[in-house]
Each structure stands twice: as C-alpha cells, then as structure tokens.
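What follows is a set of notes on a single structure, which appears directly below.
Missing here is one protein chain; the remaining ones are kept as they sit in the complex.
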Amino acid sequence: MSQINMEVSQKDLQLNPNLKSKPDTLTRIFFQKFTKNKLAVIGSIVLFIIIMSAVLAPWIAPYKFEDINLLDKLKPPSKEYWLGTDRYGRDIFTRLLYGGRISLLVGFCSVAGALIIGVSVGAVAGYFGGIVDAILMRLVDIVISIPSIFLLITVVTIFKPSVANLILIFALISWTSTARLVRGEFLSLRTREFVLASKTIGTKSYKIIFSHILPNAMGPIIVSATLLVGSVILSEAALSYLGLGIQPPTPSWGNMLEDAQNYTVMLKAPWYPFFPGLLILLTVLCFNFIGDGLRDALDPKTIE
Amino acid sequence: MVSYIFRRTLMAIPLLLGITILSFAIIKAAPGGPVAMLMDPKMKASDREKFEEKYGLNDPVYVQYFKWLGNMAKGDFGESLIKRGTPVSELILNRLPNTLLLMTVSFLLAVLIAIPIGIYSAMRPYSPLDYTFTVGSFLGVATPNFWFGLILIMFFSVTLGWFPTGGVATLNAPFSLWDRIHHLILPALVLATADLAALTRYTRSSMLDVLKQDYIRTAKSKGFKEKKVVIKHGIRNGMIPIITLFGLMLPSFIGGAAITEKVFAWPGLGQLFIDSAFQRDYPVIMALTVISAVFVVIGNLLADILYAIFDPRIEY
Amino acid sequence: MKKPAWLLLSLMLVLSMFLAACSGGGKTNTTESPKGETKGTEKEETKNEGPVQGGDLVIGSTGAPTMFNPLYSNDASSSDIEDMIFSQLMGSDIGLNTVKEGNLAETYEASEDGLEFTIKIVENAKFHDGEPLDADDVVFTYNIPLSPDYDGVRKSYFENIEKVEKIDQYTVKFTLKQVDAQFPVVSLGFGILPEHILKDVPIADLGEHEFNTKNPIGSGPFKFSEWKDGEYVKVVANDDYFDGRPYLDSVTYKLVPDANAILAQLQAGDIDYYAGIPQPDVPTVESYADAAGLRLESGLALSYTYLAFNQRDDKFKDKKVRQAITHAIDRKAIVEHVMAGLGEVAHVPESPLSWAYNPDVPKFEYDVEKAKKMLEEEGWKPGADGILEKDGKKFSVEVKTNQGNKVREDIVVILQKQLKEVGIEIKPQIVEFSSLIADIDPGVWNFEAIVLGWSLGIDPDPSGIFHTKEIEKGLNFTGYSNPEIDVLMDEQLKELDKNKRKEMIGKIQALLAEDQPYTFLYYPKEFRAMPKNLEGYEFHPKAQMYNIHKWWLKPE
Amino acid sequence: MTALLEVKNLKTYFKKKKVNIPAVDGVDLKINKGETVALVGESGSGKSITSLSIMRLIPSPPGEIVDGEILFDGKDIVKLTENDMCKIRGNDISMIFQEPMTSLNPVLTIGEQIIEVLMYHQKMSKSTARNRAIEMLELVGFSRAKALIDDYPHRLSGGMRQRVMIAIAMSCNPKLLIADEPTTALDVTIQAQILDLMKDLSKKSDTSILIITHDLGVVSEVADRVVVMYCGQVVEEASVDDLFDEPLHPYTTGLMGSIPSLDGDVERLYSIEGTVPPPEHFPVGCRFAPRCPHAFDRCRNEDPSLITIKGSRSVRCFLHGDKEATL
Partner (left out) sequence: MSVTTAEGMNEQAYKKESDYILEVKDLKKHFPIKAGFLQKTVGSIKAVDGLSFNVKRGETIGIVGESGCGKSTAGRTLIRLYEPTSGEIIFKGRNIAKMSEGELRRSVRKDIQMIFQDPYASLNPRKTLKAILTEPMITHSLYRPRERMEKLNELLEKVGFNPLFINRYPHEFSGGQRQRIGIARALALNPDLIIADEPVSALDVSIQAQIINLMEDLQEDFRLTYVFISHDLSVVRHISDRVGVMYLGKMMEFASKKDLYEDPLHPYTQALMSAVPVPKKKGVQARERIILKGDLPSPANPPQGCVFHTRCPAATEICSQMVPEYKELKKDHFVACHLY
C-alpha cells in the first residue's frame, strides 16, 4: 500500500512542485521564520543566558545575596567581586543573579496573570459581542483611563508589596491591553470562513473558541505578552523608586537600580547602577526583539 | 460632526462615573488617612476625630462618594485636606500649565524625532541604520526615568553646567522665553525618550504597511520620485493608525510624568498626584482622576477629529 | 485639509506655552525687583568685618509647606517658614534653654504656685502691615485653640491653660489649670496672629482661611512675599522687625522633592543652604563643598532612631528578651556604616543635648554571646535551621519601617543580618508612610516591630510616648506600661524646680533604659550646608532657621 | 507599422536567500503604434512582472532585471536612470491596475490625483491642470465632473474608480497604456462599460494598449494580438483571430477548453492536470511538460524555443516547432 502511495506521491510532487518532500510542521515553519530575524535570534540567545543564570543563581553565585561585608563597601569590579560591591559590600554579581530571579519571576508571572484575565475578558467580549462586549469594554476603558502610577501606589498600599502581591498587582493593572487585543482578534476571526465552516458543521461555541479562534489569535497575544514582560520589569523599578517595590534585602534589578540612584553612589561607584541598568535594558530589548520575531513567525497570514 | 461630539461627550459620562467610583473605592480601601500625616506626640485622638468629622471622613464610603459627586456636579472640587483652605481647583490650575507644557513639548519632541525615523526605517527596512534606530529607541524605553533624569542632571547640569538642575524657571529672574525653554529641555528629553520607541515602532510598521499599498504603486507609476511618493502619498495614510497611539498616550498626560517631575523639581500634576496619594488627600486625588479621565475623553475625541481630518473616509 | 491638523497641534503648543508664560509672568509682577546674584552684596562696599546687608539666600527643602499658620500647620517646612514670618513670646537658645531674648516677651514672671504667668511684651513689635502688636493680639491668638470650635491639631498644647487675660496694652496673664513644668516651652512658642485681621473670622473657619496661604501677616523678621506651589516660597526682609532688620534682603525657600536632585542642585549652586543632607551623603557633599563655595555646620540633631517592639506580642512581653535583642544589635556598626559614622549610640529616649539627659543608665552593649545566653534562659532554643524556637514557635519578626527613608531601610537590612547571629529572623517590610501610621494607630497596632525615629521637643517630658494612659488614644503604640514610671512621669510635670525635675526625669530614663520598650539605636548628627561666607550662623539643633535675622553674607 | 515597444529577451529575477527566482525568463514582446496587445496567462505566469518591468517598478532589492532590452521609442528603458525613467512613467507610458478600490489614494481628492500628474509632467499651472482634469473626467464618462473632482475616492464605486484611474493614466496622452487586469475585480456589467471605454479612447488618441488578463473573453473583446505566457515565458503569440481559430500550444488549447461556454453545452469541461508551479520550482525542459497530455521525452529534457510559424505567429512547442524550424 505504501508503495502505491509513494507512486502517487511522486506524481503529486511533480504536479505540485511547491510541495516539499517532507511535511512542514508548524514548529518547523515557526523556527524557519523566526531564525530569519537575526535580532530575534540574538535576543533569544541572550535572554536564554540571562534566564539560565538566574535559575542557576545558587550554583553560580560566588556569595550569598544577603551577605553584608561592611568593610568592602562600593568596591569597584575586581577579581574578588567581579562586578564590584554595593553600599553594604554585597557582591553585585551575586545580587544581579538573584535579582534576575525576582525580576523575571515577577515579569513572567504578572504577564501570565494579565494574560489569563485579559484573554478571558477579551475572548468573551469579542466572541459574544453585543451587550456583554459593551460592558466589558467600558470596564477596560475605565481601568485604562486611571493613571497607572496612581493605581500602582494605592493598590500596593492596600496589598503590601510582597513578591506574590506585586505579581497580583501588576496582573490586575496590565490586563487591559491584552483584553483589547484579544477582543479585536476575536471580532475579526469569528467571521473568518474557517470559523463559519466549523459552525456549519455544528461545532459548539466553546470548542470554536478554544480550538479554532484562540490558536489563531495566539500570535498577537504572545507578542504583546513579550512586550508586557519588559514593561512590568520597568514598572517594578519605578515602584522601587517610590520605595514600594520588592522588599530589601531581596534583590531585584529594579530595587538595585533604585538603590544605586543615589548621589554618592553615582559619583563614587558609577559601575553599580550600570549593571542592573544594563540587565534591564538587555532584557527589555531581548523581549522586544523576540516579540518582533514572533510577530512574523506566528502570523498566520505569512504562513500562507 | 457637532452632534457626534455631543454624543461622544454624553457617552463619556458613564465612563467618568466608572472611573470616579473605582478610584474612590481604591483610595478609600488604602489604609491610613490624611490625619496620619498630622501625627504629633501631643495630638490627641479627640482632635483627630474633630477634624475627621468636619470633613465627613467618618461617614460611610458611599455617603462620602455621593457627597463628593454632588459637589463635583456643581463644579466644586472641594478643598485640600492637607493644604487646608486651598481649593483643589487652585492647586490644580497652578500646576496644569506646567504639566501641559512639559507633556506637550516632550510629546512633540518624541513625535518630531520618532516619525521621521520611523518613516526612514520603513523606507529602508533591515538596513544598518534601521537596526541602529531600533536598538536606540529601545534603549530609551528601557532606561528608567528616575535614573536617566539624575544622570542627565549630573552630567549636563552639574558637570558641564549647560542646563539648569531643575525647576521651571530661574529663581528671582524676570520671565524670559529662553529661560523657560532652557529649563524645559532636560525633563522633556527624559520623557520623550520613553515615548520614542513606541512611536518609532508604530510609525515604522504603519509606514511599511502603507508603502505596500496599491496607491503607492499608482503614485510610482505616475512617475513621481520616491521622496515625493512617500511624502505626498505615504505619510498622511501612515499617520492614521498612529493617531490611535496618540489617543492611548493621553491618559499618561497627568500621571505619566510624575517621576520625571519629581527628579527635575518640576511642579506638575504628576507630582501632586503622587504626593496626594501618599498623603490621602482625597479631594485632590479625586479631582485629578476626574481631570485625567476628562483628558482621556478629550484625547479620544481629539483622536477622532484627527482621524476625520487625516482620513476623508471617516465622517461623523 | 491637511493644514488644520498641524494648526491644531501648534495651537496646542502655543496655548500651553502661553498658559505657562502667564504663570511665569505673574511671578515677575509680584517679585519686588529682580535680584541678579544670589550671593554677595552690592550696596555697601565696607571693608570692615561687620555685618553687611543684602543678598538672597536660597534654602532647599524636599518637603513642601502646607500653610503658614502655626496653630494649624504641622509639618517641618511650614514651621521653617512660620519661624521667619511670625514671632513668638518665648523661644529656646542653642543650649535648648527657654529664653525670652530675641522673642516678644520682655519680662516673664511665674506665680508662687506655678499657676499664673505674667508676661510683658516688647512695645516696638509691629505686624508686617504696620499695625502694632499688643496684648490683644496675644489674647486673641491664645483664645483660638481654647475655643471648642477649634479644629486644628495643636489643641493639646494649650489644654492646660485655664484662661488668658489682658492686663494692660502690653501685658498678658496666663492662668493654668494645674502646675505644668513644660508650659513656657510648649505653649509659649507659638507665633502671634494679628487680631485686627482675623478677629471677625469664625474660629471654625480659621483653618481654611486664606490668611494661612495667601497673605500670612506676622511680626517676624521676614515678610511673606510669594508662594508658588511646588516651586518656592519667598520672604523678604521686614524693615520694622523689633529686633532689628535682618541682614538678608530675602530668603527663597525652594522645593526640590527628589533627595538626590537636591544634592545636585547644591553642587551646582542652585541652592545655597540645605539642612537635610542624609548622613551617608555627607562625605560626598564635603568632597564638593569647597568647589561649590559651601561649608558644612554640624551638631547632634534633637531626635533619636529606635527599634520598637509590640509588647502585646508574646515574644516581646519579657524585658529580658528585649534586653537580649539590644545586646545582639551592634549599634556602633549601624552608626558607622549606615550613618557614615555621623551619630551617637543612644540609650535613652532623650538627646544628650537636653539638660535632662541622664548618661548614667543601664546599658546593653553589643554582646552576641550574652544575648544568646539571655534568650536561652528565656526558653528560646535554636531550631534545626538555626532560628530560635520556643513552644514550637519560631523567633521570626516582621520589622516595618516607612517608605522613602533610605537610612531606615538600611537599618532594617543590617538588623536582619545582625539578629540572624543570635537566631532571630527578621522579615523587612517597607510600608508607605500613611499606611504605616495607620498600622500603629490605637486599636490597630498591626506590627511586630518597627524602626522609626522620634523628633524631640525642647522640653524633656517623655510621657507622651511611654505613659500607660497614652496606650489607648495616644502614641504609646508599643503597649509599654510600667506603673512606677507612670507615677514619676505625672509628678515630674508638676515639678517646677528644674533640678528636681531633672533628677526625676533622669530616673525615668534609667527605668526606661532598663525596660527597653524600644531598642534605642542612635542620635543622628545633622549636617547643614551653607555658603562659605554665611556669617552670624549658629547651629540650633531644633530650628534650622534659628536667628535668621542675624545671618549675613560676607562680601568676597 | 512601427514598433512602439519592443521587449527582447527580458529576464526579471527575484533574489531569495541567494537563489535567483526567474519570474520572467526571456520574454519577447512587440507592440506597434495604436495596437492593442493582450498578455494572457494564469497567476504565476509572469505577466504582471513583465508589465512592471516595462514600467521599471519591480520592487528592488529582491527583484532585478538581469538581462534583456526594453526598447521604447527606440530608447532602452533598462538603461535609463531613475530620473529619466520618472519622466517617462505616467507621461509616455502609464498604467492602470487590477484593484480600483485600492489603487487610488484614499486621502486625496480625485482632482488632486489627476492634477498632480499634469502639473508634474506637463508643467501646467494648477488652474489649467484643473480644467484639463475636468475634461478628462468628462472624457471617461462622468457627467458631473465639476462636482466629482473634489470628491474623495471612497464615495465612488469600483467601476467609477477604474474610470478615474483611466482618466489619470490618459491625462498626459501616453503613447502606451498598460492595463493590468483592469476589469477582473469588476462586475460583468461594469466590465463591459470599462472595456468599451478603453477601446474608444485608444481609437481616439491612437494610444497603444498592453492589456494583461487571464480572461480569454476579454481578450477577444479588445485585443488585436495575443501573447500567451506560461511560467515566465511566452508560449504562443498570434493575432486574436488566429489564436481563437486554432490555438497551437497545448496550454492554450487547454485553457480554452477549461472555460465553460455561455452559448453551448458540453458534458464535461476539459481540464489541465496539476497546477502552475511557482517560479522557484520551474521544471527542466518544457515548463508545461508535466501538465501536458502530449508531452514526450524530449519535452522533459530540452527547453523548446519560441519559433515563428506561418509568418505572423509563434509558438514554443516541439509539436509545432521542428517542422517550421527546419525551413
């Protein structure tokens, strides 16, 4: 049987020369397109290194992040302290590794939370439309219209700034853009012919949402998520500036940068702010580049 | 058009109500109150109660809200609880011009830099300069304001002495336009860098889209040179999606500059917002959220009007 | 069709420029005449060493004032400016003694029983509008907080006053309800308000009256000139000041909310005088002071920083445990590393500057072994993870402090490190100020331990914080109670003999030190940066503007 | 008759991952003055790329004319500078496109879009140009041209927009009008209007037309001569009568057989097997061979060349080629 099939396939291949001999899986197309974007590839590699070193912090770090060595305050980078020390003589390299854990954890988890809220709200609004849509979108408008700095300050005050609460807070504040995006995608996808085809088959609504619409809306959702991770990391830094970020002595890139935003430090130890700043920049940059790459790679239009 | 604006304004009322309810609920849920600021070892609880009673802070929250709403409907934002006796409207009006000036200038700065860059990037995508602009604009977005601001002050103001360290104008000097501009440059620059990236990216992708359109091909087939094609046929079409972004940026007009304002001692509404939130100066906070919401409404309206101006297909 | 879009944008810009220009323009109208230079004088080219008139001094502040009425305002910035605008009956000197010199009181007499005070005021004092200041103004001022309609925050300062009477045009008599040793210090230090302006204002409305913000009129060395919210407050010399015209022509109180930016402004010369330099930054300021034309004056500040324990918590009920914790804390190291060495270790809730300071109290010096032993005696044994345990409960403490105070955050971090040595786990919690205050509110008491500071009054009475009666409604938020001390505290307030009172307060201090309701951490040293050529300056630990009318800028 | 445009061995390649994709691979084409030539083929045959190559509007970097000449009025367009080409585009050669809905700039009035060409190429003043634009609009059949000139394109239907496109294209009296599928997006009744208009205008102004279409009906309606393309090559060229009488290339025959007739019934449509291969997968030998029912070994190995037969027509096929070639 396989022989017959092969024969037919030969002919098919000849008649349809654009058919490749091996089937293209979505993953492979994804990688082909993604790897075309050099910045995205570089971004992924750098981000991978950053994530791995954060994950492996306890094994890589030469010191403990809370180890204070008051005799070695604000030392410049040296053999002993690769990236120098902070105001308590703590090793900056170590704190960066651990800080990455917190910053990335907060970034990822908040965005995951924001996605859960945003996708649910957006999907319901976009798929069902009408009055449900109107009400949900007004809610989104309301949350968007209140200045985020005010929301951050007051909500942090209410919940107290622990890591878990910060994640909750960022999720509560940043779901709106996802909701709008998902709604838009749903609005346009629900009239697409393959969705209509599924309806004529008699497929139920929830199945259409999860099996047909959502997978096709994933591209923009993931892209916006990558951008959101960067902005959450920056928001955490801003909160730290207001003294409401991650609680010391637990390091985060944001509170390290805030700690370094000090006249004395900036005059006498300019390398200190440089490193957390660089990592925030790199991470945000990587996420943005990856987002760009994902946009192209996940766009169903470009698959076709 | 007029009826459209009227309708939109009416439709904004539920939005405004929603915003005030949510803000009121949040700020009341935050522990502490304005009197906490007035802590004094000699102060007695009874004194505090008197104060709270006077300002109705012991009423149930919904009563406070409706009282506030009633006054606001009459155009009365009340008086500050911290700067007692100062009408909230006065506090805000004092600072509104500063905020508007800073935000408008930084916004224009961002627009003036971002749009040409975005257009260039779209015309020569994936060129070395395009990559440079991309990395450069993200650099701006990934640098926290508070840190960038201080760096600029230390370098340009303290070390080089090129710019003032902060404030809106030189103390005790007569008004001079140059002096005001001089004070504006650094904070506007800090704020603009944050918006720059988003604007550049949007312009780029929007222009990329436009340049693929059929009418661009038509314009080329008319024999126009690339520059003329892009300028005359591309830009106006490319700006249409950017207007949405303008609309989205407007909510940040009030609160968005808070940190930059603080670093540059710029007496704007953002700082007032943060201070009031920390001090639980409820009337000020509520007035600012209302103003911010009004800004959003006006911003969206303005965006709609701009849409109509840029895009003749849209009629109201 | 394209034009309107750009027109609209440019219109917006022009409009906002115009609005801003208007507010700027307003400024030029109210400023007397532009004084070009901040330093130096032009008028008198005298070569002798005597004081010289002229100049504007720019004082920096991170806090913004709220209003200028001493009976209602309650923040440091407001009182800085009130100190310049208003004059008061009595004040304190740099040795913290209550004095009448330089103030409105010309003579000051107390009756035998200590219930009546007769004060004669100077006859040449005038308000800034030219009206003379007399007994009517004093009586008027003191009757405000005595009124039941008064809704300000200062009522308790006047609670003990029975009545205030005018004896003659320049003499007033205060009658007290009971003997009060701190009366002259606490109650007579308030600025006198002008009766002729405010007499018709209902007292219930006084807190909101525009006198407080738009047009405060006092009799102090400087006249209110202009307040630009969020920017600066400007005062100009009062030529008719009863103690002589100030040498400075004007003082500009400039607001720079960011603590780091203010140091940059100081270095750039945009600020001449700043009293709030964080101790860790003092070496930095010192390093650029010379180049920026600055000098630093320093002295102990009238305050102390502490670690307070919630004594409703089982862990802290026992004073042995509290003592052990103090033993475990290396306060010298904290001063050394957090404060750049600029402070002194504290043992009692009173400044060494005070006449009532008792250096001879029980001290719990840094001794980890002793701390461990004491804790073990109390039943705290190290668990598997090295953290002490008792009855299955870990010795884990959440230590709160307020957001926005870097030094306190640093202390918590170091405390965590130090207390870990004895097996106590510290969980830092940095809380926004308003909500921290709500946490220590009577009835709430939502904290285990807390790092804060108390700013001290000139009078050494400690009862506001440690008296049992202050638990329910006052500031004894730790719930500390010692009947023996309560009695002593009540008695010392009635003791008019300063030496006897000093002895009683000293005893209280010793008992408090023994009980350790707080771990008293340190007394900070305060540094004030000012122009090198500022003369006539005296360091007063409580008032940064002390005798400002005597300050003058020496021509270079 | 003199040739207005002569395309010789035009090769337009697209570079994709360093591979050259021969979208147009050696096309020869000739258009005489006043003549209407139809370029026929399915999607992927390279007909649009050919027309864009003539306009020098191939998106470059990826696209590039790698070989051949395009002689227009004796000048080789391929060698012109971009500046000189700008003077020809829209003036001597103009073009209309398939999608009238998107080919007009939505934010400019119809008038502006006509006037700008006149001001640019004919150096007219704004008011003269405006008058001329009104004339042009009247010429393409708008009765209320004066009102229409200040309208925006979105107010017009597809047919009206295509007429505006024609007005723009004809405003400078071009020598050659390239119409790329001008009626494909239009309804039949509208298509009839547009085809009539084009015929009419070319007669009046002696403009040569290169019409690109896949619709053989349209071809027979307007063209004098037909060029059939397949896979980037010309496979057959003939006068319109000859072609419909006796298509020579198996592809042309197949194409004609595939179209259901409006007049008569056939039980079953003829259908060509398979699909047009994309340019990166053009087969060796005759490019139609894999789909050709008459293909023999030679077709699969050897590339047939375009040869002239019967004097006026040519075909690229071994079935016809050899007899004539040996002559």
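The first chain written gets the first letter, and so on, giving A, B, C and D; residue counts start at 1 in each chain.
Going forward, a residue touches a chain if its C-beta (ideal position, glycine included) is under 8 Å from a C-beta of that chain, and two chains touch if they have at least 3 such contacts.
Small disclaimer: the values here were computed from a predicted structure and weren't measured.
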Margin query: Given that one chain is not shown, which residue among A:K73, A:R138 or A:R192 touches it?
Written below: A:R192
Check: Which residue among D:L4, D:V218 or D:L248 touches the omitted chain?
Finding: D:V218
Check: Touching the missing chain, which residues of subunit D?
Finding: 42-43, 157, 159-160, 187-193, 195-196, 214-221, 240-241, 244-245, 254-263, 265-266, 268-273, 275-276
Next item on the list: Please give every residue of subunit A in contact with the chain that is not shown.
Entry: 5-6, 8-9, 12, 16, 18-20, 23-26, 29, 192-194, 196-204, 207, 212, 215-216, 300, 303-304
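Following the convention adopted for this analysis, only the chains that are shown with their structure count from here on.
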Notebook entry, point to check: Any idea how many Å lie between the Cα centroids of subunit A and subunit B?
Noted result: 25
Next item on the list: Mind checking the centre-to-centre distance between subunit B and subunit D? Centres are C-alpha means, answer in whole Å.
Entry: 53
Check: Which subunit B residues sit where two or more other chains touch them?
Finding: 30-32, 146, 150, 154, 236, 278, 310, 312
Note to self: Multi-chain contacts only, two chains or more: what residues does subunit A have there?
What the structure shows: 153, 157, 242, 261, 263, 266-267
Notebook entry, point to check: Within the complex, which stretch of subunit D touches subunit B?
Noted result: 55, 57, 82-83, 85-91, 94-95, 97, 99, 102-109, 116-117, 120-121, 152, 154, 165, 168
Notebook entry, point to check: If you look only at subunit A, which of its residues touch subunit B in the complex?
Noted result: 39, 138-139, 141-151, 153-155, 157-158, 230, 234, 237-238, 241-242, 254, 257-258, 260-261, 263, 266-267, 273, 277, 280-281, 283-285, 288
Note to self: Considering only the defined contacts, which subunit A positions touch subunit C in the complex?
What the structure shows: 66, 68, 70, 73, 87-88, 153, 156-157, 160-161, 242-244, 247-249, 261-264, 266-268
